[in-house]
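As you look at this complex, bear in mind that one protein chain is not there, while each of the others sits in place.
Think of it as A, B and C in the order they're written, each chain with its own count starting at 1.
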Amino acid sequence: MDAALFYLLGALALGSSIVVIAQPNPIRSALALIVTLCCLAGIFGLLGSPFIAALQVIVYAGAIMVLFLFVLMLLNVEPERGPGRSRQLTFAAVALAVALSAQLGSVLVRGDRGAGVEGFRAPSVDMARVLFSESFLYAFEAVAVLILAALVGAVVLAKRELP
Amino acid sequence: MTPFLEELAIAAVKVGAIIGLLLGLFSFMTWAERRLLALMQFRLGPNRTGPLGLLQPVADGIKLFFKEETIPEGAHRGLFLAAPVIAVVTAFTAIAVVPYGPTLELFGRQVPLQIASLDVGLLFIFAVTSLGVYSVVLAGYASNNKFGLLGGLRSSAQMFSYELTLGMSWVGVIMLAQSFQIADIVGAQAGGFWRWNLALQPLAAFTYFAAATAEVSRTPFDLTEAEQELVAGFHTEYSSMRFALLQMAEYVNIITVAVLAVNLFLGGWHFPFPGVPASPLWFALKVAAVLFVFIWLRGTLPRLRYDQLMAFGWKVLLPLVTLNILVTAALVQAGVL
Amino acid sequence: MLQDPLLNVIPFAALFLPLAGFAALSLFGDAIQREGNARGAGVVASATCLGSFGLLVWSGARLAGLLADPDGLRFSQPYLLGEGALRMDWIEAGSVRIPFSLLLDPLSLVMGLTVSGVGFLIHVYSIGYMAHDGESVRYFSYLNLFTFFMLLLVLGGSLPLLFVGWEGVGLCSYLLIGFWYRKQSASDAGKKAFVVNRIGDAALIVGMILAFHSFGTLDLVDLGTNVGSKPAEAMGALGPITLTCLLLFLGACGKSAQLPLHVWLPDAMEGPTPVSALIHAATMVTGGVYLVARLAPLYASSETAMAVVAIVGTLTAFVAATIALVQTDIKRVLAYSTVSQLGYMFLACGVGAFGVAVFHLFTHAFFKALLFLGSGSVIHALSGEQDMRRMGGLRRRIPWTFWTFLVGTLALAGVPPLAGFFSKDAILAGALAAHSELLFGVGLATAVLTAFYMGRLLVLTFFGEYRGHEDPAHPIHESPPSMLAPLVALAMGSALAGAASIPAFVGPALRVPAVEHPHAPWLPWVATAGALLGLVAAAYLYSVYTDVPRRMGERLRPVARALEAKYGFDLAYDWIASRVIVAGSERALWRGIDVGLIDGLVNGIGRGAASLARGARGAQTGLLRGYALVTLGGAVALLAYLLWLR
Partner (left out) sequence: MSPGIPVDHALLLSAALFGIGACGVFLRRNLIAIFMCIELMLNAVNLAFVAFSRAHGTLDGQVLVFFVMTVAAAEAAVGLAIVIALQRHRDSVDADSFDLLRF
């Protein structure tokens, strides 16, 4: 049943991600992306990472994508029309992206598999403990500083110049 | 019956019960709110339909059900139709993982008074409520209506501004209970009201309540709907059942927030003094009290200006809750709490 | 190391005393040389020099017994603060480790005593000589600085330290030659001396590097010791030893005015006469000889180098002597004589008689200083007149000068029993012992020529009638006692210095086998006869048959012109400098290399970059997605390489 759910969510994620890149209206692609992200959250949960799944929904679906939608609505962005100035690029881009995808797939599938734990599941509290453990504490702090910097940067960048 | 089917049956029963309860509570609350507000404003309120006007919600429901559904021209049809559904689904999903009583012994098996117990607990609620923003945003956007769009914009900005505070107000509580699970958090508050997080985490309780009020767009943070300026904000164009759904989602959210407040800060199903056994009854009373406070607030406070709202969220609540986390962490580390 | 801490300090004290004098004079000169105390600076300078001399004598006497040690005594550090309290190397860089060490052995003691002793006398002389010069403070400070550097050259325990002294005396030489810098010829002569010396010094530096490369040390004693351990192939005609020796010898040639780098010394006579006596006769110019003698074991192990040294020395001795025959300037005669005598010393070195070379150096310091000071006295008496054709008959007017000058002349000519006889005789004997009859013959001929031109000088200056115009305001007068006293002292030295058995004293320090004295009892007689022959011939030709030299000059016109033109060395250098170098610089270096190559390269790089940029800027479309596509292509290519091609 988990496998069936996985394939269902996977197919949904693939489909919605194609909508993301194919839909000319940015708001609709944003909505499609939200669907993709939620599907991925489900897959994360299925893969034994409920904490990451929750984070995925909170951070991506709940925060980042709301921000995207907010900006899209704020700027009242028009749908894209036509391929723009770089039509030849399109074919090269699709070909290259397919090639990259294939390469990545082969690299990932060849990747080291490790022992493989049956029914692996990471309790959320463990995740919190690992994050605050010796090995990741400094990275955690660094990320906190990064967030602060991004916060200040965003405020400064988006601020209207004073008259 | 296989254990799986048994589980399924129990879950179905619980889901049915909760949904029924919630629907009833929602109806009752619309009535209670109107009556109480009227009382506070020296009016009578709806008192014609049934005894004390108690059947008013039913009448409203029937009226809305039979009303014509209109979709404005130029609206994004799919989104317009989906928005209320998202609202209801997220509202009900959030409350699914909230426990409302101690584990009961029923027919020889342990039955937790909770639809689903998730490891991530609070995080799940947080995730689902954060998805709730979309219904507002999309409803506003899809309506192709200036008031709707403005309401959607306002509410999205407001919601994710206060969501941060909301989430952070939980951190102190989580630290004290050392768990994301609400049942554990409630368990940690057993043994008298001085063990409640309202006493141990007063700052967190205050910020939670303020942020939650904003999150569900209740007065004094109801700029999303601000009847006087935006007509009704994001649901200006909604009518009929979809309007009812949006209303329902809103009230369910209020109930969720109240239930969470009880679980996180008011000791859940525990009696304020030790010795009295825990019971869903205490829980229900506390929830009712919190809901009353929401209504009371609406009858008392004026609406904030938009810049005041933002300033309050970012410059007062967020620093306060950050301070709370720092102090709590220091005290936990020092072994005081 | 020595147990006596005082002894350890004294060589350093002797070395640094003149430096202290220099510092005092240059910093507080005006206070020392107050109004009414015109001699203050001279007294201070002389005192420091005498102090150095005294300290060296004292330490020499104290060390007399220890000096028998052939390795000499080395003083690494002055440990004034107690043993080991102040150990620091002068240079420490990688494998190069050079302590600030002094070397005191018989050789350096002889040199040091000569420098400080003769130097002291010349200082004293200078007090009188420079009495009327307004800038005597500067003069004496230079002189003290020179003394310091000369002592450093002599006492330095390693080649780099010696080199510091070497360059220092070069600097002082430049400063003192150009002392009267308002005179164009003086400052030109200073520059000439400096530039010519640079050639030799450059060779010296290269030689030093080569020596370090070949022997792994720059310590003067260790260098000599390490030679023995070198394999046979290093001894080859152009092996590292020979090459090192030749390069160092080229340096010595520059400093000691050997062919073809001798051209600066005659011009250096533009300086004050005591300077000529001290620097350009007695001490600095003998630095080259000292260097070769110091590295005697090195030279002795290379026959080629020895041959070159001997040939260059002999040739210089002869050529300079012939040029001296026709000079009319009294100081220039002496200058060429100095060049010639230095050639003699190198001849001695070249035939392996290093001790004899030092012996001649020692005696030469006395009599040549005496002669220069005497000529200075003459010039002083004649108020600056230097041309011998306008002198004559001064014998009775300035008798003290005459008699002392006579002693110097006889000593230089090699008339027994004066000093020059012994040392010159020993050199000729050395040449004979080396079985080089040609060198011996030329050496003997040079000795005769030496006697001849000295006789000419003596006759033209002191005998006959006075040919100049006596200015009534400045009558011809004998010099003051402060000038005469050094003359007398030096005359006594010139007379007696031959008695010192310098070769035997210095011998152990040289660490080369002493030259066998040839069995030639006739040699002293022949040498004496040659000297007398030269003197007598000169006396006859310039006092009795006075028109014979003129007729000979007309008869042998080309020879005379060649001699008067000093064999055209200066012309050749002038041509090289003004034509070859200037033209080469302009055509090859400036237009060819600078404008063509370097500017072309720089501009070419610039133009190349510009055209490259013109070609490449087409890729800068400004399209964000284009750039991203290139990045993607790169990623795909890289992955493809990693996946399948590697």
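The rule is short, and it goes like this: contacts are C-beta pairs under 8 Å (C-beta built on N, C-alpha and C of every residue); 3 or more make two chains touch, one makes a residue touch a chain.
Computed from a prediction, not measured in an experiment: that's the story for all the values here.
In the entire assembly, the chain absent from the figure touches the shown chains A, C. For subunit C, the residues touching the absent chain in the complete assembly are 617-618, 620-625, 628-629, 632. Contact between subunit A and the unshown chain involves residues 1-3, 6-7, 10, 13-14, 17-18, 20-22, 26, 29-30, 33, 36-37, 40, 43-44, 46-49, 51-52, 55-56, 59-60, 63-64, 67-68, 71-72, 74-75, 77, 80, 83-86, 89-90, 93-94, 96-98, 100-102, 104-105, 108-109, 111, 113-122, 126-127, 130-131, 136, 139, 143, 146-147, 149-151, 153-158, 160.
The rule we apply is simple: only the chains that are shown with their structure count from here on.
Between the CA-based centres of subunit B and subunit C the separation comes to 106 Å, rounded to the whole angstrom.
One inter-chain figure worth recording: subunit A and subunit B are separated by 28 Å, centre to centre, where each centre is the mean of the chain's CA atoms. A straight line joining the Cα centres of subunit A and subunit C is 86 Å long. Put simply, subunit B touches subunit A in their complex at residues 79, 118-121, 123-124, 126-128, 130-131, 133-134, 137-138, 141, 149, 152-153, 156-157, 159-160, 163, 167, 178-180.
Against subunit C, in their complex, subunit A makes its touches with residues 85-86, 89, 92-93, 96-97, 99-100, 103-104, 106-107. Those residues of subunit C lying in contact with subunit A across their complex are 623, 625-626, 629, 632-633, 635-636, 639-640, 643.
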